[in-house]
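The complex appears here without one of its protein chains, the remainder shown in place.
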Amino acid sequence: MISALPPAAAIFLAQGTGGESRSLFRDLFGAGSGWGSFASAVLGFAVVFAVASALPVLFTWAERRVSGRMQQRRGPNRVGPFGLVQAVADGVKLMFKEDIIPANAERFLFALAPGLVLAGMIAAFALIPFSERAIVVDAPLGVYLLAALLSLQVLGVVMAGWASNNKWSLLGAMREAAQMVSYEIPMGICLLIGVLSFSTLSLREMSLAQADGWLNVGNWLIFRNPLFAFPAFVVLYVALLANTKRAPFDLPEAESELVSGFHTEYSGIRFSFFFLEEYASMFLVSALAVCMFLGGWNIPFLPGSVVTGSVGAEILAALVLIVKSFALVFVMIWLRWTLPRIRIDQVMNLCYKYLTPIAFVCLIGTCWWELR
Amino acid sequence: MNRRDGFAGWVRNLWDGVFSTMVGMGITIRYFFTKPVTVQFPEEKMEVAPRYRGIHYLEQDLCIACRVCEKACPIDCIEIRFKRHPGGVNEWFEFSLDYNKCMFCELCCIPCPKSCIHEGREYSMVRYDRSELVLDLLTWKGMREVDLRTIKEAEEEKKRKAAEAAARRAAEKAKKEAAAKEGDPGKPRKKETPGKRDPEGGGDER
Amino acid sequence: MSPVPLHWYLAVAFLLFVLGLLVVLSRRNLIYILMGVELILNASSLVFVAFGSYRGAKGLLDGTVIGTFIVVLAAAEATIALAIVLNIFGTFHSVRPEDPNLLKE
Partner (left out) sequence: MSAEILAFLVLATATVAGGVVTLWSRYVVHSAFGLMLSLLGVAGFYVLLGSDFLAVTQVVVYVGGVVVLYLFGVMLTPPDREERSIRRIAVAGIFAVAALVVLLKAVFGMEGRWYGVDPDRGPASGGAVIREVGNAFMDKEAYLLPFEIASVLLLVALVGAVFIARREGGRGS
């Protein structure tokens, strides 16, 4: 119960920041503030929660299938067609498992941490523009708010690591804190490149600005500004990979050294929160990169004017965004089975010696490109 | 990795990192598109070697109930109960093997005068209870026709190879004798280096 | 629908200020003292923004800018102060403010 509070609070905060925003639920309940916005926040929370917990189900399945094929195995194929329902079965199993709180743990913080971790993730889903109108909160500060919500989960992880009263958990939490705080620098600079190029912080407006180029891909940021935006995209992708604690940056939960790190002591439903968060954030950061660099919901080779306005077009756009994000998620899975986990000093070296200077060069180059 | 200094080293490190990642990703994606080698166990089974020793198979109509196998078994896991009626007709009650004990040494199959007991190709011995591992070969229908055929073929192959080996040994012996008659026994023996042995004709090694 | 009166915000800000001051004055651990300073800074920032917001859009802009400066200040303060605290800990093996007393002797 405690774990459910922070997500609700976070979505309310996200809803509140939409000063002059237009969104599905705001329109539904009237643009005014007060109870209308409260009700829209509740409904938005419900929708976002549903999306944010349905997508990880798909992604856990995809991860296991893809990793299976990369190791010449089959992956789950028993429950449902192609094993699609396997993740649901696992979720149900996790829900009914015993929820153990270690005797020497800080009970309150231990219970609160998974919710805090999930909170930022779920609130951030409200900011993703699936199509021109299918967006829960079109905050004018979209990208900035998203970065804030991503940075919020460090605290949840540190809290989990500390409250577990376990040295491995604590070490994992410390690694996580160091890693996340460091990788926020290149991530922020690369996000700044997108903000510079479109002179807006709203993800929806960014996606709109990337429509209607040559073959409907010419305006995508990586094609519009290939010299600087493409390296920036790669740097952003690596930084986001580190932010989601995915391999090869999964030091906070390194199984071989830290017995799965900060969530060593978690089990049952609380563990599933961490699990959910990891897969939801995989999609989230991919969608962020897509909205900023890969044209958002715009369909390649199909002029945007052909498919605007109707409900079907919106659904098609949302599908396109999901497919593009899924391609990036696939690359994440692919990288996981390609690269071994790197050492903590290598993580820091990569961030400070390689990604940050490249990001700065790209930033300055983008300034020149936009002013030229 | 050796230490690289200066900006050139930085660039080379960067290039190495990107390039090696690309190579690795190429390898993994190639594996992604190969067929999985997994065998879906309960439905399909892995093909075992032709001379695999699995759960026994008894050709009951050939068996003459001589109890040789029972005596040959070093761990006493075969139990045979039957009643011999006049006229050589046997009424079978039990021909059971205790697979809790059996170590698949094949010592029961070798002395069988009718060669009617074989080690089959069934290897799955998953049961809910240990007592279920005592199988009565009279009623156990775990053997498939194809297994039987493969066993027959394997045995024929074995016999053929043994015959071949015997023939070759005889030939060699004849050659050696011929060489000995010439009074120079050293030379032909030198030719018999292990590397020149025929890999197919493994029969003479046993 | 009645808006929240300005005095409520002021009350919360003052309460936060007092709590911060209490932390600074009563704790004997440098990290606690830094946290107290953060509370005080936040209270002052809240007062700025609240007053600005109740003056209208222009005032809110000014309040936001000043609040941003306070955040910048706090971030700089936190980094420097924490570096100093870690240095003190490295030298004196203590994080109490009364322990670095070499100048007394």
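Going by the order they are written in, the chains are A, B and C; count residues from 1 in each one.
Just so it is clear, contacts are C-beta pairs under 8 Å (C-beta built on N, C-alpha and C of every residue); 3 or more make two chains touch, one makes a residue touch a chain.
On a predicted model such as this, the values are computed, not experimentally measured, just so you know.
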Query raised in the report: Where does the absent chain touch, in terms of which shown chains it meets?
Result: A, C
Query raised in the report: Which is it among A:Ala147, A:Leu251 or A:Ala313 that touches the chain not included here?
Result: A:Ala147
Report summary line: Missing-chain contacts on chain C, rising order, are 1-10, 12, 14-29, 31-32, 34-36, 38-39, 42, 45-46, 49-65, 67-69, 71-80, 82-87, 89-91, 95
Query raised in the report: In terms of residues, what is the contact footprint of the unshown chain on chain A?
Result: 12-13, 16-20, 33-35, 37-38, 109, 139-141, 144-145, 147-149, 151-152, 154-155, 158-159, 162, 170, 174, 177-178, 180-181, 184, 201
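Please note the rule applied: only the chains that are shown with their structure count from here on.
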Requested in this report: May I ask you to sort the chain touch graph into line, ring, star, complete or other?
Outcome: other
Query raised in the report: When the C-alpha atoms of chain B and chain C are each averaged to a single point, how far apart are the two points in Å?
Result: 78
Query raised in the report: In whole angstrom, how far does the Cα centroid of chain A sit from the Cα centroid of chain C?
Result: 32
Report summary line: Listed in rising order, chain B residues that touch 2 or more other chains are none
Query raised in the report: What residues of chain B sit close enough to touch chain A in their complex?
Result: 10, 13-14, 17, 21, 24-25, 27-29, 31-38, 40
Report summary line: chain B partner, complex, touching residues on chain A are 66, 68-74, 334-335, 337-339, 353-354
